Structures are given as C-alpha cells and as structure tokens.
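Here the complex is missing a single protein chain, while all its other protein chains stay put.
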Amino acid sequence: MIVILKQNPNQAQVNNFIGWLHEKGIEVHTSVGISQTILGLVGDTSALDINLISALDIVEDVKRIQEPYKNANRKFHPQDTVVKVGDVQVGGGNLTIIAGPCSVESEEQIVSVARSVKASGANMLRGGAFKPRTSPYSFQGLRAEGIRLLTLAKAETALPIVTEIMDASQLPLFEDVDVIQVGARNMQNFELLKALGSLRKPVLLKRGLSATYEELLMSAEYIMAGGNDQVILCERGIRTFETYTRNTMDVAAVPVLKRLTHLPVIVDPSHSAGRSDLVAPLSCAAVAAGADGLIIEVHNDPEHALCDGPQSIRPEVFDGLAERLREIAELCRGASK
Amino acid sequence: MIVILKQNPNQAQVNNFIGWLHEKGIEVHTSVGISQTILGLVGDTSALDINLISALDIVEDVKRIQEPYKNANRKFHPQDTVVKVGDVQVGGGNLTIIAGPCSVESEEQIVSVARSVKASGANMLRGGAFKPRTSPYSFQGLRAEGIRLLTLAKAETALPIVTEIMDASQLPLFEDVDVIQVGARNMQNFELLKALGSLRKPVLLKRGLSATYEELLMSAEYIMAGGNDQVILCERGIRTFETYTRNTMDVAAVPVLKRLTHLPVIVDPSHSAGRSDLVAPLSCAAVAAGADGLIIEVHNDPEHALCDGPQSIRPEVFDGLAERLREIAELCRGASK
Amino acid sequence: MIVILKQNPNQAQVNNFIGWLHEKGIEVHTSVGISQTILGLVGDTSALDINLISALDIVEDVKRIQEPYKNANRKFHPQDTVVKVGDVQVGGGNLTIIAGPCSVESEEQIVSVARSVKASGANMLRGGAFKPRTSPYSFQGLRAEGIRLLTLAKAETALPIVTEIMDASQLPLFEDVDVIQVGARNMQNFELLKALGSLRKPVLLKRGLSATYEELLMSAEYIMAGGNDQVILCERGIRTFETYTRNTMDVAAVPVLKRLTHLPVIVDPSHSAGRSDLVAPLSCAAVAAGADGLIIEVHNDPEHALCDGPQSIRPEVFDGLAERLREIAELCRGASK
Partner (left out) sequence: MIVILKQNPNQAQVNNFIGWLHEKGIEVHTSVGISQTILGLVGDTSALDINLISALDIVEDVKRIQEPYKNANRKFHPQDTVVKVGDVQVGGGNLTIIAGPCSVESEEQIVSVARSVKASGANMLRGGAFKPRTSPYSFQGLRAEGIRLLTLAKAETALPIVTEIMDASQLPLFEDVDVIQVGARNMQNFELLKALGSLRKPVLLKRGLSATYEELLMSAEYIMAGGNDQVILCERGIRTFETYTRNTMDVAAVPVLKRLTHLPVIVDPSHSAGRSDLVAPLSCAAVAAGADGLIIEVHNDPEHALCDGPQSIRPEVFDGLAERLREIAELCRGASK
C-alpha cells in the first residue's frame, strides 16, 4: 500500500501514523520528494482499512498495491481449484456444460429437458425455482415445489442440479441441491454470502451487473473466509450502453480471472445477450477464451417459457452446439494458457 | 405496448396471439405497412410479460408505452405522498434533513452527534448498525448493539432514527427503528423488499449503483404491492467512469422522479461523492433541484470513524450548511415545480 | 416510427401533424386507447427527424421501428460486402489478419516487422504514422515520414498498408495508403467522415469508446452516403467500469453487426485489452464468434516501443497465434452463421 501525504504535513501526526502502522506489523519506507512525501507500506496490508487511512488529515491519497483478497488469490494458491460435484469436476482443464430451462415449470418439462440435455452431453442440470424478477407482477418461480421437481429430474438422469437461492432463510430447502447459485443481483448480499460460507457445498457465484473483477473476487472471499472454498465464478454479461443485447458479455473476464484466482470460471451466454440467436457464437467465444464451462438455457418450448424465453435455445440446437464446443476446447487448450 | 411483427409472419400464429390478448382484455390495433406490421396493444398491459411476448416466433420487437409500475405512478396518484415519521413530514414541500455518523460506534459517540445535529436543525438521526462492506475483513457494524445505542440517542433527543437492514431475518431488531433503510446493493433484494412490503413502517429505498429510474420505481413497487406505501426514494450517486469521486450524483433524478412518482425523493450527498469537501456544494445542488430532503454523514471525529470517514463532515460544518440549505429551499421552491 | 400522443391532445394540431406526414408520403395508422393515442407511421421514415417530432406539444414520446441507416443496412443489401484490397478480400467468409506495430518508428523497424508478419501469414501491414495521444507531451508519431516508411515496407513485402488519419487535411499524404483507418476518438468526426465518403478507397472504421452499434453504423452511413461503400467495421473494446483491462472487448458486436449490416466486421484485440498477455485468448474468442478478421499489434521489441508497448506481442508469438486462428476459423465457420 502506498500512502501519499499532503504537502507539508503535520510531522507529529505523521509520526503517530507510522507508529500505529509499526504496531500492526507493517514496515514503512519513506520517500521524501520535492513536492510530496510518499510512504511505502510493506507487510500484510489486507487487514488495513483503506478508508480509515484516507480519512487522516495528513493523507492526500492511498493506493493499494496488493490485492485485498487472500483465499481467492492465485498468488497464494497457484494450483487450479477443482470443484467436485458428484462425478463432475469443474476446473483443472475440464469443460463443464450446465444446461436446462430458466424456470422449472412442471415435472414433465424439467424431466424432459434433463433427459434431452443429458443425451447431448451436458454435465449438470440447471433450472430456476426461486426467480428474481424486476416486476412484482411477473412469475416468481415455483419455489419449494420447483426444487422438488429438480430432485425428481436428478433422480431420473443422475445429473447434479444447480439452482438459485435468493435469501439465507431458504437454505433448508437446498439440502439436495448440488450447486447453489448466487445471482448477479445478490453478488453483494453479504449476509447471504456469509451464510453460504458456513456450508461445505459448491457455490456458483455470478458477477454483478456492474461489478469489477475485484468486487467479484471479494464476494468469493466472503464465502471462502467462512471456510467454504468450493466457489465457481460465472461471467454473465455486464451492463453497458448497448441496448440491442440485454447485457454485454465480457469475454476477457475469463483469462483475467483465471490469472488472478485459482477458482474455476464459467460463462453464461444466455443472460449475457438475452437472445437465443447469440448463444452459439458467444458460447464458442467463451470456450475459445479458455472458460472452464458454460451454463446455457435450454427449453423444449421457448415460446411458452414462463420467463426468459427469448434467450433459450431448443434441445436440438443445444445438441449440435455442445459437440462443437468440445472441439473448440480441444483445439484452444494451448492458446488460452 | 407496441408489438412489431417479423416480415411475413405466420397468419395463424398472429391470430392466436391476438385471440390470447383479447382474452386478457387487451384491445389490439393493427397497422399493416409495406415492410412491417405493427400491433398497438391498448388496455392494462402492466400484467403482460414483455419477455413472453418477445419470445414468440412471429415477433421482432416489443416496446412498452405504459410504465410497468402502478402504485408508485404519479399518473394514477397525482398528489404528493407525505411520509409521516413522528412529527416529521417527508415530502409535500418540506425539507427534511437526516444526519448522523456512517456507523454507530459507541453510546458517547452517537448521543453526542445526535445532540449536535439536532441543535443544528436536523429532523432525524441516521447511523449504521449493520454495515455492508466490500471486504469480509472490514468492520461490519455493531449490529444489534448498534440499534440499541440508536434508541438511546433517540430517547435523549427525540429524533426519529433511520438505519439500514441487510436481511429480512434482522426485522425483529427493527421494532423501535422509525425508518428502515434499504441500501443500494440491496435495491433488488426482492425477498427483502417483499418482507418490508408487509410492514406498515416507512422505508428509505436507495437507488442501486447502476439502476435506472424505472428499476428504482419497480423496487418501490415491490414494497407497495405488499400494501406498504410509505416509501422514500433516495438518490445516492451512480457508478460512472469517473473515479475521482466514489460515485456520480445524478441530480436530475430529483426532478425526474418527482414527475414520475408521487413518493418523496431525497439525496445522499455523502455517498454520492465519497469526499467531505463535496458535501456542501452537492447538498446545495440537490436542494436547488427540488429535493425533499438530504441524508448527510456527520461525525464528531472523522479521522477515527470506523468507516467512511473521508466523506463525513464535522458538526460545525453541518451547522452552517443546514442553515444555508433551508435558505436555498426557500428561494427555489418555485423553480423546481 | 411510433408516435405516442399526450393525453387529450389538441385535435387541430394532431390533424396538422398527420397532414404534414401525408405530404411526406408517410401513411398514418391511428390507435385510440383509453388513456393514450398512438400513431403508427408507415413508409420511409429514415428522413424524418425524430427530434423535430419529439418537440411537438402534442407528442409524449417517439419510438423508431425502422433502423435510421439505409446503405449499411443488411435488410436492403442481404449479400455480404467484400472489400477488395489488392489481392486481399475482406469479408465473405475470409479471415483477414492485419498485423504490425502501433507506431512506425524507423525503416529498419517497420520493414523487419513487415517481413516477419508476412512470413507468419498476415494479409496486411498496420503501423501508426499519425498518433492520437491523450497527452500533448507524448510521442505524436512520425507523421508524413511514417507514411513514407510504410510505403517502403509495402514495396519490400507487397503487403497492403493500413494507417490512421486524424484530419481531412492529411488526405494528400494518404495516396499510397491502401486502407485508411478512422480511430475510435474520431468515429463521430463527421467532417472527416464526409471527406472519406468522397473517396473510392477502403476505410477501416473503429467503434468509439462508448458508441452503440447504431452509432457505429450511422458513422458508416456518413461515409457510404458520399458514395464510398468500402467500409470495414472494427470492434476495439468499449469503456466499462473495469480498469484491469484498458477497454472491454464486446465480442457480441461481431455476430450482432453481421446481422445488422452487410459490411465486414473485424476485431482489434490489442486495444481491446491493452495487455499483450490477453491478445491470444481474445483473438481466439473473436474468431470463434465469427469475425472477418483481426488487427493485431506486433512489435519486434515491445519494451522499447514508442507507444502502446504493453499491448504488443512479439513476432514469434504472433506466428503461433496466426496458425491457431486459421484453425478456429475453419472449425467455427458453421457455428457463427
């Protein structure tokens, strides 16, 4: 951490500050320039509150050098984390494909989609039971019943299931869920993250609509600080000025996050664009950039889907796509490393 | 709602769609052009799911004409809503000033700040007990104890208290809180909004970091749909590319929201900028633009504040500011109407 | 175009407006609803000024249905445009790779890089002579001398050359330049676009830092309206809140633009990220998404490049990358269509 002092700072206050840092085990290197004095703070600065320091009268600016996350940091954990979900391994060079409808609508629907995506090579089944909707007047999901139907589909197909939680109070319903998803709008719902940190179950953490990489990693850090290190990160498109697509997929998030962290990074091409006709090119791009997996919305009848129909692809389209994605993964394994 | 059909749509599907709309009580006006057919949907379209319609094979695009919010809409409720908090009236031409520290730190601190801001003319006391922090390693607030200290300060000064909730499970602790605040990061925590909708207590709803006016109003609608219409909206700065300030205060939110909704609109100049030296000019701007109130961070010792010190002003600065704000409100009452 | 009238509009004004539209050959379909009247305007609305109509007292809102660009619109020109540059064909299923240094620095440098990228299979040579720099104190390019050196490299290698223009007054220097590049900051320099529209020479038009797809296409339309239809569009990253990368590559721009327009679409992975270590994964992603080409910064000595060194890759890295990109293009040709 670098602290830039104001011009002509009160020297007694500077000495107090340096003394306080020494007590915390931080070494301080002072560079006195013509117009400014700079302090270089060396040691474990992740516990220093940057806001506290900025507030000091003698301080002009503070810049962090070291990342504020530890558990998620590849510097301290160089090996890829591989998250195991039953027989499925996420990360470590595997390509994991998660597929299924936006919402669970009926037993028939979810079982039929599950069978179909399994036949096409999907590794896990997704389906929304609790649905965050912008309008209180839109379909809010089947909730507990939706989770029950997912477990039926799992029983039929042996596919592990991934579904979204919206509030820590729903946790008892998630016992048979294999991967708990945290949606983009809850990425900084810190109470929920803390609750998930106390579990020993994989969490799929989606990037917030306007979140930076560091903010996403700090949210992962919340979960990991509680002892749960089975976190899968998910790029799902960020908000930009472009309105033709629902969001803008940030494909660079894949190689950058994989550099900053050891956690697996997957991509959601369906929410990234909000348009079924873009799912194939965006999926190909994500895999070519080195993604560890994809989570794709597949619906047997998108026209009558109760939510997000415009971004769902049909099982037969998914079938061809899944095959091509594995070929690209094969080809690009070298390029993205 | 306007539905633009694809070129040469399947006529049977078009007829089915129109029949389905008629069943829902929607009138359909058809404009057949050379290259495109446009359907004008007339009636109560707020219950129509725009996504469902977009997903139809025959549909190229859908545009909403009517706002998707009802209870919050000024068109259906032309009179200003005045939220009553004890003797304080928020909205309806009053200027409400809420002041206090970012975090409650101790009885001495909160009582002293409360007395001081009361003497300067503040109408309510703010103070954080549950603190949403980006890092799990930062101070997370005194939590239940913080609320207890706020009630002590209220007992001493008779100022109503405003404090933030982070999860619906904390509600039992908020019995003596006068106004429950929902932070920017929880603006779309829909489970929390629903829980607050079932109360009959004022809610101060902050705009999300990247939320549009419509999204803010839809979140208000979540609360109001549950029967709680005591909602105060709060502009607190949005994220932009500028990093010199923590956020960018969108002062136009004030006159625009007051046009779209009957709910009171206040501004938080402290979080908007994240810099104490900008609190005064931003507060003046907000009042000049017609804000119904302000929520300002005031700390007796910003250098040692446990959070957000850099944006807190001292009581003596607040004192002069509060007076000037009332003068501007007096002068501008006509201009912003 | 859809015009939504205010409630209870002045009927005489409505009739005047409809008469004026009829004079312009526009048919008007009127939908009278309970609370609002909607006019559907049918005909060639691209010449109607949406601002003029919005300003009418009787008008609440105007929404465009038809795209405001014609010459660039795939609807009116379904076949891919193939831009011919000597023997090189850009678009129409080809993968065009343009490579070279950010700035032309010396004869030795540009000739050596040109030979090297040609050997690796590049189809054109890039190199900056006029350099738009944020600071007046940074290296501004060799200007006329830079163009002279590029023509030397072209003479040596037979690679067509691509270089940026910053002002119409520089045009006389561009006689021997094969493709004139318009940089992101000049995307809406309309006087420059008009000047380029009067040429019969290919223009590589980069997307502005915060431009939408429609704005990019309207800038292409400026050039095409002058009679020059040899326009190559280039995605080069947009500004987002993420600062780890210089910009954020919007890979969805590729399939979306190719749907909206018949013009070729290439990608600049070097400016998109501003980091050499991301050039390979981003290039792979762009090609997997269906890009018609790439423009990549290659420098023989990035550490001593006079500008943008951090984003340049070395010739030996480019060599391996170019081969892989052609393999991905082969594999994905089907996926992105």
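Order of writing sets the labels: A, B and C. Residues in every chain begin at 1.
Assume contacts are C-beta pairs under 8 Å (C-beta built on N, C-alpha and C of every residue); 3 or more make two chains touch, one makes a residue touch a chain.
Every value quoted in this text rests on a predicted model; they were computed, and no experiment measured them.
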For the chain not depicted, the shown chains it touches: A, B, C
Residue of B:273, B:294 or B:307 touching the missing chain in the full complex: B:273
Options B:210, B:228, B:270 or B:312, residue touching the unrepresented chain: B:210
Chain not shown, touching residues in chain B: 210, 212-214, 238, 240-245, 248-252, 254-256, 259, 272-273, 277-278, 280-282, 284-290, 321, 324, 327-328, 331-332, 334-336
Residues of chain A in contact with the chain not shown: 2, 4, 27, 29-36, 38, 40, 42-43, 61, 63, 65-66, 75, 239, 241, 243
Positions on chain C where the hidden chain makes contact: 46-47, 49, 51-52, 54-57, 68, 132-139, 166-169, 185-186, 188-192, 194, 209-210, 215, 218, 221-222, 225, 239, 302-303, 305-310, 312
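Just so it is clear, only the chains that are shown with their structure count from here on.
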Same or different residue numbers at the chain A/chain C copy interface, by half rule: same
Centre-of-Cα separation between chain C and chain B, whole angstrom: 39
Gap in Å, rounded to a whole number, between the CA centres of chain B and chain A: 27
Chain A and chain C, separation of their C-alpha mean positions in angstrom: 31
Residues of chain A touching at least two other chains: 210
